[in-house]
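Questions regarding the structure given below will be posed in turn.
Here the complex is missing one protein chain, while the rest keep their positions.
First chain written, first letter: the chains are A and B, and each begins at residue 1.
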Amino acid sequence: MKTIIKYVMLDLLRNRIVLGYTFVLLIISFGVFNMDANTTKGVLSLMNIALIFVPLVSIIFSTIYVYNSSEFIELLVAQPLKRKTLWMSIYTGLAFSLSLAFLAGVGLPVLLYSFSVTGLMLIISGLFQTVIFAGIALLAAVKTRDKSKGIGVAVLLWFLFTLIYDAIVMLVLFQFSDYPMEKPMIALTMFNPVDLSRILMLLKLDISALMGYTGAVFLDFFGSTNGILFSIAALLLWTIAPVWASLKYFQKKDL
Amino acid sequence: MMIIASNVTKTFGKLKALDDVSVTCNKGHAIALIGPNGSGKTTLIKTILGMVVPDSGFITFDKHNILHDWKYRERIGYMPQIGRYPESMSIAQVLEMMRDIRNSPSPLDEELIEQFQLHEIENKKMRTLSGGTRQKVSASLAFLFNPDVLILDEPTAGLDPLAAEILKQKIIAEKEKGKLILITSHILSELDDLVSEIIYMQDGKLQFHKSLEQLQEDTGKVKIAQAIAQVMKKK
Partner (left out) sequence: MKNQLTILFLFISVVSFGKTITVGKGKQFATVKQAISHASAGDTVLIDAGVYQEGQLVLEKRLVLKGVNSPVLDGEKKYEILTIKANGAVVEGMVFRNSGRSSYLDIAAVRIADSRYVTVKNNRFETTFFGIYSQHATACIILGNKLSSDAKDEINSANGIHCWKSDSMRIEGNEITGHRDGIYFEFVTNSFIKNNYSYENVRYGIHFMFSNNDSYVNNTFKNNGAGVAVMYSNHIHMQQNVFADNWGSAAYGILLKDISDGSITGNTFQNNSVAVMMEGSSRLQIEKNKFTGNGWAMKIQANCMDNIITQNNFISNSFDVATNGELVLSHFEKNYWDKYEGYDLNRNGIGDVPYRPVSLYAMITERNPASMMLYRSFMATLIDKIEKVVPVLTPVDLKDETPLMKPVKL
């Protein structure tokens, strides 16, 4: 497996997009921190980067990469290799290099300018988004044979998780505003990795406001160690599940 | 050492690419896989390689079901009809990567690389290569690891006559060593000195599997091309 990861990584390093992505993140991060002395504000801006921009780049780049690797995949499936090894190597290579890009582009500036629990939470959130959306991309790419259609599906999925899902939740909230919605909200949050990360960030950034409002149920859950562990477990599940599903599909796929 | 396909069926959408195909390929034979376009030759090859998973039926390689197995591919050299390689890699990098992945203990057979003079152009990127040169790379890779089984899908397509002759000689030499060789080709004339058995397919079905002598006897023709034409006429 190491050998294949090596070749995937080599290929990705040669790919200027990952380098460009790192560079763009670096410029944004340093720009954000240098523009304002208020580092909390910087972290807030980077939170939008980590929860919106990072998933977008991660899912689209990974989808395209899988399609562009079709030659590589075809060449290697005829070799004495487990398909699982091949597929997991591609995922590992992708997730690792994109994570590296995020760590260099956002992690480094955050550690330099705003080393705090909130900063660390931001880095962890961004890393989770990177690996989760790379996994979702693999699933989208393996299920759709046509490249342009696959990229379309990836963009739609990104839209779903970053925007549409929340809009639907909002509608539900207002439809059922006469009922206690905290518990269902916690459940709904689990179905969206972006929301999960966002709420973990919210607990750091807006604890004062959260204490004031939805209070008890919500905070009791996310504020407790168990709640945090549960959320992290949910994020891990979000990391594993799409990759696992894509692997199952890839193992039976005709090439 | 043998490959046995038992009642293999595969459909792509509405198209029945393989329809209840059962075939046995034995060691020491060079088998020609013949049939019109879309008759299922390539699909059969791909099922043997595990690239396509049959809907029903199974394939055994040395009495082991190849489903969920991957080790057996160490013993196969495969030359695809259209070799597709990572475009940004050079010939040398591709060769190096394959060596790295195979990590084969047996000595490498670099005869074809030498004869095709690939070393002279080894720094060229795959995307710049002509179809013929790609075929040379594919052929070299298929023979490189000294495999027991060679599966060659249209090996001479796109090769210049000189290269085609080199490859042909190589195939004959390997056959002499007692390897199992599976070849598909449209150019039936070049199969004459190569093969010992013929598999004829049409519309996903296996029409017959005979030794060359049997076919010659049945049709009264010496050349494979003529014999097959005879068979097709009869249908």
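Definition applied: a contact is a pair of C-beta atoms (placed from the backbone, for glycine too) under 8 Å apart; a residue touches a chain by one contact, two chains touch by 3 or more.
Bear in mind that the values here come from a model prediction, so they are computed numbers and not experimental data.
S.K.: Touched by the hidden chain, which of the shown chains?
M.R.: Over the full assembly, the chain not pictured touches A.
S.K.: Determine which one of A:10, A:28, A:52 or A:155 touches the chain that has been left out.
M.R.: Considering the complete complex, A:52 is the one touching the chain left out.
S.K.: Of the residues listed, A:19, A:60, A:120 or A:173, which one is in contact with the missing chain?
M.R.: A:173
S.K.: Among A:1, A:27 or A:209, choose the residue that contacts the chain missing from this document, as touch is defined above.
M.R.: A:209
S.K.: Since one chain isn't shown, list which residues of subunit A touch it in the complete complex.
M.R.: Residues 36, 38, 40-41, 44, 47-48, 51-52, 162-163, 166-167, 169-170, 173-174, 177, 181-182, 185, 189, 194-195, 198-199, 201-202, 205-216, 218 of subunit A touch the chain that is not shown.
Here is the rule we go by: only the chains that are shown with their structure count from here on.
S.K.: State the interface residues of subunit A toward subunit B in the complex, per the touch definition above.
M.R.: Where subunit A meets subunit B, its residues are 3-4, 6-7, 11, 14, 69-72, 74-83, 252, 254-255.
S.K.: Can you tell me which positions in subunit B touch subunit A when the two form their complex?
M.R.: Going by the criterion above, the answer is residues 12, 46, 49-53, 70-74, 76, 78, 80, 83-89, 97-98, 100-103.
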